[in-house]
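Omission of a single protein chain aside, the complex is shown with its protein chains in their original locations.
Naming follows writing order (A, B and C), and every chain is counted from residue 1.
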Amino acid sequence: MSKIWQATENHIDLHPLIESFTIDEDRELDLQLLPFDIEGTRAHAQSLLAAGIIDDEEKESIEATLSELLDEFNGSAAQIPEGMEDCHSLIEARLVEKLGPVGEKIHAGRSRNDQVLTALRLLQKSRFRSLERRLDRLVASLDAAIQRYQQFEMPGYSHGRRGMVITVGDWLGSYYELFAEDQIKVIDAIVELDRSPLGAGAGFGNGLGLDRRISARALGFSRVQKNSLACMGSRGKDELLCLHALCQIAVTASKFAADLLLFSSEHYGFVSLPDEFLTGSSMMPHKRNYDLLELVRANASVLNGYYTAVAGLITGLASGYHRDFQLTKKPLLDGFKRVAACVEVLILVVENLQVHPDAIASALDSDTQATQAALELVKSGMPFRQAYFQVREQCHGANCRSQSRKA
Amino acid sequence: MSKIWQATENHIDLHPLIESFTIDEDRELDLQLLPFDIEGTRAHAQSLLAAGIIDDEEKESIEATLSELLDEFNGSAAQIPEGMEDCHSLIEARLVEKLGPVGEKIHAGRSRNDQVLTALRLLQKSRFRSLERRLDRLVASLDAAIQRYQQFEMPGYSHGRRGMVITVGDWLGSYYELFAEDQIKVIDAIVELDRSPLGAGAGFGNGLGLDRRISARALGFSRVQKNSLACMGSRGKDELLCLHALCQIAVTASKFAADLLLFSSEHYGFVSLPDEFLTGSSMMPHKRNYDLLELVRANASVLNGYYTAVAGLITGLASGYHRDFQLTKKPLLDGFKRVAACVEVLILVVENLQVHPDAIASALDSDTQATQAALELVKSGMPFRQAYFQVREQCHGANCRSQSRKA
Amino acid sequence: MSKIWQATENHIDLHPLIESFTIDEDRELDLQLLPFDIEGTRAHAQSLLAAGIIDDEEKESIEATLSELLDEFNGSAAQIPEGMEDCHSLIEARLVEKLGPVGEKIHAGRSRNDQVLTALRLLQKSRFRSLERRLDRLVASLDAAIQRYQQFEMPGYSHGRRGMVITVGDWLGSYYELFAEDQIKVIDAIVELDRSPLGAGAGFGNGLGLDRRISARALGFSRVQKNSLACMGSRGKDELLCLHALCQIAVTASKFAADLLLFSSEHYGFVSLPDEFLTGSSMMPHKRNYDLLELVRANASVLNGYYTAVAGLITGLASGYHRDFQLTKKPLLDGFKRVAACVEVLILVVENLQVHPDAIASALDSDTQATQAALELVKSGMPFRQAYFQVREQCHGANCRSQSRKA
Partner (left out) sequence: MSKIWQATENHIDLHPLIESFTIDEDRELDLQLLPFDIEGTRAHAQSLLAAGIIDDEEKESIEATLSELLDEFNGSAAQIPEGMEDCHSLIEARLVEKLGPVGEKIHAGRSRNDQVLTALRLLQKSRFRSLERRLDRLVASLDAAIQRYQQFEMPGYSHGRRGMVITVGDWLGSYYELFAEDQIKVIDAIVELDRSPLGAGAGFGNGLGLDRRISARALGFSRVQKNSLACMGSRGKDELLCLHALCQIAVTASKFAADLLLFSSEHYGFVSLPDEFLTGSSMMPHKRNYDLLELVRANASVLNGYYTAVAGLITGLASGYHRDFQLTKKPLLDGFKRVAACVEVLILVVENLQVHPDAIASALDSDTQATQAALELVKSGMPFRQAYFQVREQCHGANCRSQSRKA
């Protein structure tokens, strides 16, 4: 296999095992990066034009070739050819193949290091913007459900035991607020990510005095990440930032799924989902399982594992690029994909959630009135702790049964 | 032991093993929470006054008693008495002891759930503000060092091998920028945390119609976290937010420590620290070790473990309070303490760092000039990839030795 | 503060901040290590005697002083003096204080590195042996409960929904088997840990040609861990081994707690615990919470965080001792403590578990018979998949309701 860092003649081929080991899953993962890498390369061409390294005509031929490549990889069957190490090599190889010496100019003043950083950051911003819109839809669907069920009383649970009376709207409203707060984390992350690493080269600058603001502007970054070595140092840290925001969403989704799994079980019967959402058992004919919610719950642990992996990958690593960073790509890309899927599934769940008010009402036993009874005594002047013990002596529900029996 | 939820007479004592198991490390950890809990209690008294549950005189007596308690726990020898479950119980017990029925009024419309959430959030904001100031000092000390060493050239390392020439200022500047970026995460976290949970009760509201804006304002929160169940749902999620910002700082510190450990080793000799920073060996008389930097590096892994623990604790947990949340306290408190210590140590390190320009200069072999040589050819019109291979044929440093020998 | 690696005169004091930072929690944690360190020191004295470095009389005076020290630290109020760095320094300091030059001989041929490794390994074996006995008691208490409840039918749950009929004995029996399997992990770990690091010095041998089998035998190790550098390399890896076995127990305990929390909730009512195991709410008078089980469930996440921390601490670390290892101590010691406490609590829970057969029986609806009905058809010759669909058409329980309605 030929590499961009290998002369066409007299080069020493990488040992095949080392080659496949070092490429790892890049050829597959880089399909997601390619469009952003093409965008970054186009911006780099503008920098080179401004610095006089290429001329207008060369820039246009580069742009045209990049557009062709983008079109070619738009279809779902596209693959990075086996002879290519990654998407970054593919771009230069294609430009050289089509444009000869002009193509050989494209990598002046950049390294794969700032190239991949640029593509990753564009991808991160793009994925987060999509996710933010998805969260908008989830929050809107929750809002609609809250309107529908606001009036129905239900027991609020604390320690998984009945506490006080709330409404179905209060319960759904808690997820409305939690997801809305998670959205803020996404927005904050976009702002933090919004700085251009292009022109940092391998962490030691581009060596050509390129005006980094040109490519930053072309790519829609609001600012330049100045110190070139800091650009390298933020590899992995940015991924951690992304994974943290994703974890937060996944944890909220996981809590919502846990509630729905409990409330849809036979012992509660508070809610249900239509049959086309449920799966069966290969052995037990009667089963209707809520696998979709179990997987929403489970994905939070996958995300947490990704956070751990990325944190481990970058901890204790000295400055500059290290190939270790490559293994942060899969957690990032798969993390975005999983959380997006969980949010989509929850939108569908909320839109199709069947609430059963009668079953819920039958769970409102006298215990759920106990606290309010004490507070009514407070309103009429009794110190709270006295009211609390007075009510306690009287309550007869499942919770206090044994206590009142003994005391 | 008596509990606030146990009548003084006829109550059933908790089994001693269950008692110590459920209290866990609370009596020790709550010493940190106590001042914030007193602040929260004072604000709650204002709410109760506004709602007519207590009168002015009662409020003043409560405030006076809280002030006495705060003074009592200011000293370092203070301890939560063995007979007390936690700091929250202590406060009510003390008010009842001093004020009788007036003290029994304090818990009207609140639960330990919103009480601890309030204290935690005040603590989180306070700890982050201190940390932000510490980071300011670290960044300032880096800035001073950058000024001192800006002019000294050094090799920039990529894959731990010499890449291109940078300056000591560039190297230190990368940490300046990374820590400054981490500071933004701290500031974002403070803004996110800045909402009052007080009045959410046990997740089902306070039942007294308290105006939650009163206590929020008294505590300096900029807004109220409205949905009471969402307040419970953010327990653990806020801790995750805090631990993420702490992890980011710890990772940057860990990278800086890794660089310093490498550059201070005998094989580099680029930097050193004064003897009063170094430790010896019990067996090897000649040793001067940089344990302090090893521990800075190591603390990032402790922090990552805490993130994992907290994420695990809240994943898959249904809505409402669960005692599981209790175990998020230690990671949070110890995380704040460890990161603050690492930053303090790094300030001292930067202020006392001895840079050895001669040793650094001697590491600038011809390899470190290779890339710039290729870029000079680019400036005179040669396509980059051609320039790259031309230089490669000529280089003779440690890196290319074997390659040029063969090619 | 004086250190064993500092001359009494003319030494340079460690900067106070660096001193407290590097000592971290050692003075507190080392209280647990001290008895094992004394045992290791006694064995080292035997090695020195055999090598002629000390004579019989000197060995006896060392042993006597060590015994005094052990007695002194037997009480619960014992503390490592503020002037001491750790328990290892304390031992040598005390020997020197009491015995003068004889005490100054004790550290010949050892380093704090093999000293702490030895103490840790003795502690690990000891803690695991206690844990194994605790698991014996837990398994025995489960066995007794199985005998009591073997005959009561209950629904078996899959996806948290009713599957087929099992017995309470089957359910409890699953934990019997899982804990018994965990016990095997403990036993395997003890066998793996059972090798002596003493005499490895700082990872480069003891330099005195000590016969390492002497101290190994004295300490009850079945073999010597030969390569000195490998001894250093197993620091952290042994802790990981311990934490893995602990995690496995904690996960089983967590699953058992999850079942018990569900089955004791108002919606199930299958089991309950006596009042002296339950906690109340500060706000809600009627509440009886199963906090003890929530904490058993939660501790598994704390353990997993410790595993992550230790794995992170040692990943990517070059050979030889690094101070990073110090931070593996807390996860190890606290992990042992937490899992031991969880097992103790579960023994108490199993011994006091109240099972409510009527409530359980009422949950055995017709759905739980569906699979067996299909299997009866299989016994009379019908292919299973046909039997499965035939039964499915007929079932009327909560699970199939909607499906049969539509199909």
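As a convention for this text, a residue touches a chain if its C-beta (ideal position, glycine included) is under 8 Å from a C-beta of that chain, and two chains touch if they have at least 3 such contacts.
Computed from a predicted model, the values in this text were never measured in an experiment.
Colleague: Looking at C:R129, C:K226 or C:K337, which residue reaches the missing chain?
Modeller: The missing chain is touched by C:K226.
Colleague: Kindly state which of the options B:D55, B:E72, B:E97 or B:D275 is in contact with the chain not pictured.
Modeller: Touching the chain that is not displayed is residue B:D275.
Colleague: In terms of residues, what is the contact footprint of the unshown chain on subunit A?
Modeller: 3-6, 12-15, 17-18, 21-22, 24, 88-89, 92, 107, 110-113, 115, 201-202, 275-277, 279-284, 287, 289, 291-292, 294-295, 297-302, 304-310, 312-313, 322-324, 326-327, 331, 341, 344-345, 348
Colleague: Of the residues in subunit C, which ones touch the absent chain?
Modeller: 4-5, 7, 10-12, 53, 92, 96, 101-102, 104-109, 113, 156-160, 163-166, 170-171, 173-178, 181, 184-185, 188, 192, 201-205, 207-208, 225-230, 232-234, 236-237, 240-241, 244, 247-248, 250-252, 254-255, 257-259, 262, 297, 300-301, 304, 307-308, 311-312, 314-323, 371-372, 375, 378-379, 383-386, 388-389, 392, 403, 406-407
Colleague: What is the set of subunit B residues that contact the non-displayed chain in the whole complex?
Modeller: Considering the whole complex, subunit B reaches the absent chain at 158-164, 261-262, 265-269, 272, 274-275, 281, 283-291, 294, 308, 311-312, 315-317, 363, 365, 367, 370-371, 374, 388-389, 391-392, 395, 397-400, 402-403, 406.
Note that in this section only the chains that are shown with their structure count from here on.
Colleague: If I average the Cα coordinates per chain and compare with the overall Cα mean, which chain comes out closest?
Modeller: Given all protein C-alpha atoms shown, the central chain works out to be B.
Colleague: Could you tell me the distance, in whole angstrom, between the mean C-alpha positions of subunit A and subunit C?
Modeller: So the centre of subunit A lies 34 Å away from the centre of subunit C.
Colleague: Could you tell me the distance, in whole angstrom, between the mean C-alpha positions of subunit A and subunit B?
Modeller: Each chain reduced to its C-alpha mean, subunit A and subunit B end up 23 Å apart.
Colleague: If I count partner chains per residue in subunit B, which residues reach a count of at least 2?
Modeller: 4-5, 12, 92, 107, 113, 201-202, 297, 300-301, 304, 307-308, 312, 322-323
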